[in-house]
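All protein chains but one are shown in place.
What follows is chain A.
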């Protein structure tokens, strides 16, 4: 039932697949980026390592692929909390190699998570920091990944009156609406795991072009749960439903939310919590939706991979669990 695709080297701590599942980028504790490619696009077998480069001294904790409209590139978050962008290019007479395009250094806070989204024809990068700040960077030049501009900086709060200078955040999770793109503004959902309750709950952020700023249009937490630390969030692809589906994981379990599509007079979107799934013991590390947005795969510190689906009556249930064995 399970097939082994790739064997990883010692010290590998993270991995990420590109948009079509043909390339795997892995980062290790000694700062090495290794990329594996499939030799035959027709079948997903025979992956071989095509490059291995020691990027820097600092270990890599997370690798994120840049949307392929902008090239074959990855962003690496390292243990010290900086982000660097590397692109695989072939320049003139030189061989194909990974080159550093941009380094986002921050002095005080560490980057906890970054995600890329395409909004109105430009590439945006959202970065969540350990001091509770959120920065949105915009790529200025569509052919080069060198020039970025800080478009906005804000905190994950509904009322912008509140600002927290001494927030201590352990982790953050960002998920863009997979739908976004050329003709419309894209939105993303963001949650924190921090010591400041107001920062924690997952909020959906949308860009307001009239005022040139990002506004929170929904909060995915029930009144009693707003201070709960959020481990991870995931926005499901919408293939034609009249509502968006977003999963939010906290220590209470995984909540499935329905987000309305039409804003009310205040510009807010309606939200409804439709399920609470609580089979995972311990922290939920990652949640991924399949291509139709109907099945959710989750994994956590209990080491089990679980699959969830909704039935006709709208009840979400665990359909299968995969327990690793040696």
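A few notes on this one:
We adopt the following convention: a contact is a pair of C-beta atoms (placed from the backbone, for glycine too) under 8 Å apart; a residue touches a chain by one contact, two chains touch by 3 or more; residues count from 1.
The rule is short, and it goes like this: contacts and distances are computed from a predicted model.
Per its UniProt record, the hidden chain corresponds to "Nuclear pore complex protein Nup85" from the list "Cytochrome c oxidase assembly factor 6 homolog", "Nuclear pore complex protein Nup85", "Auxin-responsive protein" or "Probable ribosome biogenesis protein RLP24". Contact with the undisplayed chain is limited, among A:107, A:165, A:212 or A:311, to A:311. Residue-wise, the contact with the chain that is not shown comes from A:3, picked out of A:3, A:166 or A:211.
In the full complex, chain A contacts the hidden chain through residues 1-17, 19-22, 24, 26, 28-29, 41-44, 47, 68-72, 87-92, 96, 121, 141-143, 181-183, 237-243, 279, 285-286, 288-292, 294-295, 297-299, 303, 305-307, 309-315, 317-326.
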